[in-house]
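With one protein chain held back, the other chains of the complex are shown just where they sit.
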Amino acid sequence: MKTKKLAGQMGIMEYMLMTVFIMVIIVMLVFFFSGWQISQTQMQGSRVKSENLLSNLKNVMYSPLFIRDDSMFDDAKLTALQGKCEKVKEVLGADVFIEVKTLEKVAEIPCDPHRYDINCNYWSICRRDAPHSALVMPVNVYRNMGNVLASGILGRVDLAIVKVGVYESQ
Amino acid sequence: MVSAFQVFKMLFGLIISGFVLYFLVFYAGSYSQTQTESQQVIILKNFEDLAKDVYYTGNPSPFGDFKRVEFSMLSLEIREPEGNAQVVADIGKVTLTVPLFFRPGDELFIDRATMDLGWWEFHVAEAMPETKVILNPMEVGPESWSYMKEAVRMMPSSIGFEPKVTFGLCDGDVIVEDFLGLCGPSSDPCEKEYFLRISRPDTGMSRCTAQLPEGYILATIARDCSNVQSGACFEPPSVGTGNAHIAGSTKTYLYHDAMDWVALIIGGSRSDIYGFAGENLWRHKNKMFGTEVGLAAEMMAERARMLATAIEDEVNRGGLLPDSQSADCKQLYLDLGTVLDVITDALSLDDYHTAFASVRQLNEKLAEAEAMHNGLVNKGCEPIT
Partner (left out) sequence: MRANKGQTTLVMIVIIIIIFAGIIMFLLNLAGTVSQKEYMNMYSHNMLLSILRTDTGYLDSKCQTMSDTLACAFLEPSWVCEGSGMRCKDLAEGLLASYTGKLEATKKNYLYLFTVEPTGGLVVRDPETGEQMVIQVGNMDPSAKGDIITANERIVKGGNILKVQLKLTSAQ
């Protein structure tokens, strides 16, 4: 008799325990799933950010504002565009900056925005000291007056690096 | 006989199942909503990426992602004051940094149109669904016909792709789409390259009164644009400029190049909360042209002057002979720089495209700059593009 009573109570207790356990698991699943969605969204955000960086890089490398041919920058165009950051932003988008440096010398010799100089090797457009993300890419720079001979002027193609970046939103 | 314990188990099981089911349905419902919105965002992003890719590379491509998810709204808004195109959907907007002529549809064909200015090329990406562009040239003077052909040349070329953008003519209540012998071996609607072979007729056509089905857009060329049934209507050009109208709108739009025609034709007389699509595309094209070509002119002018000065310095230094071919480039660069300065100033005005005098002067200077650039190329000072 006593065993039967206890068996019934044990059965009910087991059910209650199972129910509590299932509830705990469901709540855990809800938290886990929400947490996963949040991290997916964050990951999507950071993937979009890196895709945007790549997109900006491609835009610059194909834009006739800067290049003479695919991935070949024109030194005179780069020089002329320095100091025109506000207008470049209207075309490329806000918060984008560009740096180009040829690799024949290690030292950075900035180019004067108002004068053509065959000896300078560094151009920067919209560059400022602020947190940013950037990508680099090997490219060429066409030096319009790369070889000056008595009989005429020949261009020269130098190896260079382009860095295209986006400033972090404040 | 069912015991109390068994009844308890059944009731308990029902309650728990009901709770779990409710929770699952609720969560699944809200998750599916999030999933739809995420998919819409991804599709808009893909569209933006593809449009930019077509713009930069010139390689056309179809885009069918819009049919994967139901969009209750898909339109184009022009963001002021920059003039950038914004594709607006239920989930939000995506702003494009490149010029885009957009006509909504489930399946689109994206191509690039180019206006060659010699020293610069102005590109526009064009995204259109399956469309039949029906032209109604009531005026067929040489300048009108040439403008019409130039506008068709700037429209998408869908040979080998789907969906198709094809062309036809309308004369009264007759629509002619298959020009036997001109549009390929079978009597299919004319694709761009075949349509361009059509010769100018001796007399103009009658006003189009044919009922145009879905997917047809009408472009009329006439002296009197007052009773146009749909689409855009262009008054014949005079010295490269003229007035255009949109059916249903009382405004007049000044055009100064064939790309203005393309913008008004592709946008047409569709209207939504953002206004007439043709008007929006016309404003967008001129805004982007002003910004991009204005910057390009300013940059190329400075580039030309710098190179001219550098050449002079080399001559003075003795590094370059004064009678060499390269030395001759100096004056050509200086002349080009001067003309480009005028173009920069003209395009710096927000409303440069709304006054006859300013667009006529702009067209004149653009033609001059193109001729000077050709001179530089012929001299070997600039590369052949």
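Letters A and B name the chains as they come in the text, with residue numbers starting at 1 for each one.
By definition in this document, a residue touches a chain if its C-beta (ideal position, glycine included) is under 8 Å from a C-beta of that chain, and two chains touch if they have at least 3 such contacts.
Worth saying up front: this structure is predicted, and the values here are computed from it rather than measured.
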Chains in view that touch the one left out, judged over the entire complex: A
Listed residues A:I109, A:V136 or A:A150, member touching the removed chain: A:V136
Absent-chain interface as seen on chain A, which is shown: 14, 18, 21, 25, 28-29, 32, 36, 39-40, 43, 47, 50-51, 54, 57-58, 61, 71-72, 103, 135-140, 146-147, 154, 156-161
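Note that in this section only the chains that are shown with their structure count from here on.
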Geometric centre distance via CA averages, chain B-chain A, whole Å: 28
Of chain A, residues touching chain B in the complex: 8, 11-12, 15, 19, 22, 26, 30, 33, 37, 44, 48, 51, 55, 58-59, 62-65, 68, 74, 76-77, 79-81, 84, 87-88, 90-93, 114-116, 118, 144-145, 148-153
Residue ranges of chain B in contact with chain A within the complex: 5, 8-9, 12, 16, 20, 23, 27, 34, 38, 45, 49, 52, 56-57, 82, 97, 120-121, 291-292, 294-296, 298-300, 302-303, 306-307, 309-311, 314, 319-321, 324-326, 329, 383
